[in-house]
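What you see is part of a larger complex, with each chain still in position.
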Amino acid sequence: MAGCCSVLAAFLFEYDTPRIVLIRSRKVGLMNRAVQLLILAYVIGCHRACFTEVKMEPPPPWVFLWEKGYQEMDSVVSSVTTKAKGVTVTNTSKLGFRIWDVADYVIPAQEENSLFIMTNMIVTTNQTQGHCPETPEETNVCESDAKCVAGSTGTHSNGVQTGKCVPFNGTVKTCEVAGWCPVESDTLVPKPACLKAAENFTLLVKNNIWYPKFNFSKRNILPNITTTYLKSCIYDAVTDPFCPIFRLGKIVEDAGHSFQDMAVEGGIIGIQIRWDCNLDRATSLCLPKYSFRRLDTRDTDHNVSPGYNFRFAKYYSDPAGTEHRTLIKAYGIRFDIIVFGKAGKFDIIPTMINIGSGLALLGVTTVLCDVIVLYCMKKKYYYREKKYKYVEDYEQGIDSEMDR
Amino acid sequence: MAGCCSVLAAFLFEYDTPRIVLIRSRKVGLMNRAVQLLILAYVIGCHRACFTEVKMEPPPPWVFLWEKGYQEMDSVVSSVTTKAKGVTVTNTSKLGFRIWDVADYVIPAQEENSLFIMTNMIVTTNQTQGHCPETPEETNVCESDAKCVAGSTGTHSNGVQTGKCVPFNGTVKTCEVAGWCPVESDTLVPKPACLKAAENFTLLVKNNIWYPKFNFSKRNILPNITTTYLKSCIYDAVTDPFCPIFRLGKIVEDAGHSFQDMAVEGGIIGIQIRWDCNLDRATSLCLPKYSFRRLDTRDTDHNVSPGYNFRFAKYYSDPAGTEHRTLIKAYGIRFDIIVFGKAGKFDIIPTMINIGSGLALLGVTTVLCDVIVLYCMKKKYYYREKKYKYVEDYEQGIDSEMDR
């Protein structure tokens, strides 16, 4: 009990602090500060180098350590809706004069974070289930039934082979298939693209973000934007950076590509919306930043299904009840709206962890300077004697004391 | 070689520990503990304040430092499927008596993390490609062909102008367009919504989550839920918090809105599933938490395409082979299933980093107390003398010794 009391008394009434040797020496003192300066310069230098490498603006040096450490971070949760506008006209021999509106060229009619605009197509009208010759390809061209295996299908087949070899046109014979007839012939992609006027269509992107940890939400239609402005504005990185209405041609151009080239075989464009928010500052400074990037890198070496296309069909039924369909191989640009970003807010825990680490780091200077002072300087024995107190085990101690 | 041995011997057989001044003083001792207590109180206080600000329950104080630090974290990877159920009936002059089932009102039939339920619509039946007058708008109304420019299209056009001015009805003349005729007239949105009974439709959400780092997966249909319960339950935050079947009306209500209001012009509702799991505890405590939020904030100031709608068409072919279509402007509620969360599991590395930082932080107290003891107290010179040992460079040293 008494022991317990004395421990408590010691805990409350005693204070221990390390004993320090204070060396009054210009050389040593200046060296110490120089080492500290070098460490600091190295850290800032490395940090700047990193930022410069990825072509981003480095933060000012005074925030270098804390900026990263004093905030609790959270990743964005996002919801996107899109709406395209525009009509255009085509005049082809197959389809005649035809108007295309939103319901015609947006497929499917709605998606969550993405919008497909058809810019080009190969239409095969009036297909019915039946037997017909394949489109001539290396593996299909035949001279007799011997080359055609009943029931077989290849990777690019339009149907199941019947085993017969039939004339495709006056000169070529191909294997007959059971399938939707006549089969599609997709070797010639229309150029320029059928709906080349899609360049002038507009796209309204509505984006609502949420940082669950901070219960902070914001929209990309900023509160200070007026309805009048919204009705007439078109996004431009310099003049209208917060207008959420984009001209398709401008998006593709900003991504560094030509709309007319891309429209022919299709492709994917990422509309990237970055929401990096420092919630310690005013929320009005938390703004979306748009950028555009082509996502289907076109290597000339790897033209396995280049661009972006897919097939869909419209099914019809004739009065007799037989089904026929119009097969459309749709080429077009898929706009993927990619929302990302991080929000930070002051939080005591990461701050404390960083201060703790920072303080410990300062210890490195002392270690380094000690090494120099105690091992490299002329007066090292003198300083060592002042810093260290040598304690020997008594038994051994007396002997080793004698040895000296 | 001998030098090497002696270094090894010193490394193995010597132990160094800092020398300490132990000040036996009630004043200093109590002050030291008080400073430590203040720092602790400040850290806990700030932390609580942060949590209170975002209206979350703060963790108990004793875990405050470690809770965040001792675990390795991972973000959720999720897969969602949805299934709506319900039928309703409409009786309009245009469409007559008509039953609507899942295949009619869910568009598209399946999406990855989202489900659109059509609640209202403007149907334009029997459109064919042709020439017809535009719906009267500021820019379309004309008196002579002079105002209509052949080939031009506006943002809200339904087709390409032919350059003629034709009567829209008995009193108004508008520019003629080539397009799908007759053009849609979407100025009057049906009110109340056509499919207002969608309020009672149900939505089954199946969600499977995975934390790749811990190879831990779980479903929102919990193992202790019986099939009988699933067949009859409806989600309720209080009575049935783990039932994965939602009544649409209840979802919208929980998000703080009126279903009937929202059904008219449509909107987006986020069904948020939060999976915050502490994998150090029993996995049965890792449970989904549902919340609902309207994602398309309706500002009265920014009613640029308010709500949520899109256009799609059903294409038909008449016996003569001409294509006609039914254009539907679908208003409705898109339910976005947003899954997020973090799992934590004890890991030695972040624990060690945190203990290290914590220890370093304790050093702050010593620094603070030292400042007070050595600079502010009456007996500062006495304490300083005990703590410091002044070492002068000899050459300079002797001189400066003299100066005293």
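Going by the order they are written in, the chains are A and B; count residues from 1 in each one.
To be clear about the criterion, contacts are C-beta pairs under 8 Å (C-beta built on N, C-alpha and C of every residue); 3 or more make two chains touch, one makes a residue touch a chain.
No experiment lies behind these values; they were computed from the predicted model shown.
Student: We see 2 chains here; how many are in the full complex?
Tutor: The entire assembly in this structure file is built from 3 identical chains.
The criterion applied here is as follows: only the chains that are shown with their structure count from here on.
Student: Which residues of chain B touch chain A in the complex?
Tutor: Residues 16, 18-26, 28-33, 42-43, 46-47, 50, 54-55, 64-65, 68-69, 75, 107-108, 111-114, 116, 129, 153, 155-160, 178-180, 268, 270, 272, 274, 293, 295-297, 299, 301-305, 308, 310-313, 315-317, 319, 321, 325, 327, 330, 334, 336, 338, 340, 353-354, 356-361, 363-364, 366, 369-370, 373, 386-394, 396-397, 400 of chain B touch chain A in their complex.
Student: In their complex, what parts of chain A are in touch with chain B?
Tutor: Result: residues 11-27, 72, 75, 77, 79, 81, 83, 85-89, 97-99, 101-104, 106, 108-112, 126, 202, 204, 206, 208, 210, 212-215, 219, 221, 223, 225-227, 230-231, 314, 316, 318-319, 345-350, 352-357, 359-360, 379, 382-383, 386, 388-389 of chain A touch chain B.
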